[in-house]
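Pasting a structure here, questions to come.
Shown here: the complex without one of its protein chains, the others still in place.
Presenting chain A:
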Amino acid sequence: MNMIVTPASPATPNGTTRPQVRIVIVGHVDHGKSTLVGRLLHETGSLPDGKLEMLKAVSARRGMPFEWSFLLDALQTERDQGITIDTTQIRFRTNSRDIVLIDAPGHAEFLRNMITGASQADGAVLIIDALEGVRDQTRRHGYLLHLLGVKQVAVVVNKMDRVDFSADRFKDISDEISAHLNGLGVTPTAVIPISARDGDGVAQRTDRIGWYKGPTVVEALDRLEPARPLEALALRLPVQAIYKFDDRRIVAGRIESGSLIAGDEIVIMPAGKIAKIKTVESWPVTPVAGRQGAGRSVGITLDRELFIERGDIVAHAGTAPRETRRLRARIFWLHDKPLAKGDQLLVRCGPKESRATVVAIEKAVDPGELSSSENKAIGRNHVGEIDISLSNPIATDPYTENPRTGRLVIEVSGRIAGGGLVLSVDAGQRAVPVDIVPVESALRPDERSARYRHNGAVVWLTGLPASGKSTLAKALERRLFSNGGSPILLDGDTLRAGLNGDLGFSATDRSENIRRLAEVATHLARNGHIAIVAAVSPAREDRAAARRIADTAFREIHVATPAGVCEERDPKGHYKKARAGALASFTGIGNDYEAPQAAELVIDTSQRTVAEAADEIEQMLKTSGVLFDELVDLAANI
């Protein structure tokens, strides 16, 4: 038996102008998606002849009452488990639209399939069981629609027959889901009471929902707008490949937004090189005249030979995308292992890929939960905002400026593990005109690394006064220097005597003190040195800022000597003065030191000798890629 549902009608054959709209039906498991789909196919006359009778016969043979959802449950495995595994695509017609219906699974286990389906949709139907109301997967799917950029969302409240078609019950659910969606910036196009099983509200306003005056599901679908190519935006042609099959050198890709024509002055980002489009190539007829708009897969030749590679973006000078090594994104996460600060990833923006490190994680929540408690890592099927640092510069746009190029996916071990929207591009420079060439150091980083046998780093020692930071810093400095390295000590107190002499101990001044330390240390690290910073740096927020500045070079060491031991040591007599009330704003005797939660290393100097502690630091620097364990092939990194 073959359970396919063939298209009742071809999608927009030659000459017709019916818009095609792709929709997805989402919502909590068992709230009636498949039933609604089956009913919609029936109501729009889309079922193949005899299909309904055949299914009823199959149901009878199996001793089960007929369900509309059987239409979709084509896979044996699905029938066995009673859940829809994956996205199927079915077509039908409303009055003025060709609808491609993408069914997506509601089971939390298959969120990756829901995302796969919903990402292709122009609009969505969010289904809610009138009896059960808004559930976790309802909220989660609502959130994902927002992240996937699906803006047209119709809500249907199903199984109204189970609540006696109560207008009050309908209003409660309608208010709750509308508030949730509005909070995400999504305004539902309609909220419709239905009974998919009986047909109320699907194609007809029956007497049982006589109190409802809005559109039926079919009418709501008929009002959806198809996706429009983004021709009005600035030109973005991400380069998929350069082809040299013959004497032409063709830059190939799909125009994601804007348009181009032979003769246009273009800029290739992120390098910022300028050229002119010579021809637009095609086959079988070439070259093609006329303007090529968004959505077209094209090939262009340029008036000069430039080094261009896959992932570059062709734009118009003046409206080029930002070049960055650093961005913030709002993402959803699908991998079993939660995404945590420090994780190494592969990020893809269109055809461009770059290795990346998660520098910070914020707002990590389960979008299915009502009270969203924030987590430090982004768990499977959760969402969050991340700062990522990229090892290669990429050209991108915030999604608010360009929904096509302002999104990315994250890969782990060669498999897509998450995706999201580019919120902002840090320190993003607009395209640098090509005739301004920034002066760079005469030395490449790898030349310095080859001499010092380490990479640049910021080793940040934080801890209470007298915890042993300066002692450890000096021991480490001596150790690294003896091994041929280039360590530089930046002691907080020492720098306060000069560079930071204008700063006091207010919260603002302390923050500025830390910022300057971090900036200087980062400058040294970028030039291949290991900057060892010894500073109390009590505020977590300030250290987080330092980490943002130093980025992947940052190594935090918490010198966690117990407070009692520190006060007993008191080599500078500060604790004594503070106890006597003679030293305001002294960190140590109050509770104003905020211990790190995820330091690269924690050392209690009351439990080990200075040499042992230095060993531990050295080991950490080796395992985290700062010190070279053995001679490495530096040429391979060039």
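Note that in this section contacts are C-beta pairs under 8 Å (C-beta built on N, C-alpha and C of every residue); 3 or more make two chains touch, one makes a residue touch a chain; residues count from 1.
FYI, contacts and distances are computed from a predicted model.
Per its UniProt record, the hidden chain corresponds to "Sulfate adenylyltransferase subunit 2" from the list "Anti-sigma regulatory factor", "Branched-chain amino acid transport system permease protein", "Sulfate adenylyltransferase subunit 2" or "Methionine biosynthesis protein MetW".
Considering the whole complex, the residue from A:281, A:303, A:401 or A:447 that touches the absent chain is A:281. Within the set A:240, A:319 or A:424, the residue that contacts the chain not displayed is A:240. In the complete assembly, the contact with the undisplayed chain comes from A:116, out of A:116, A:319, A:375 or A:424.
As for the chain not pictured, it touches chain A at residues 1-14, 20, 47-49, 51, 74-77, 85-91, 112-113, 115-116, 119-120, 148, 229, 240-241, 243, 245, 248, 250, 252-254, 281-284, 286, 293, 295-297, 299, 310, 334, 348, 351, 407, 409, 414-416, 419.
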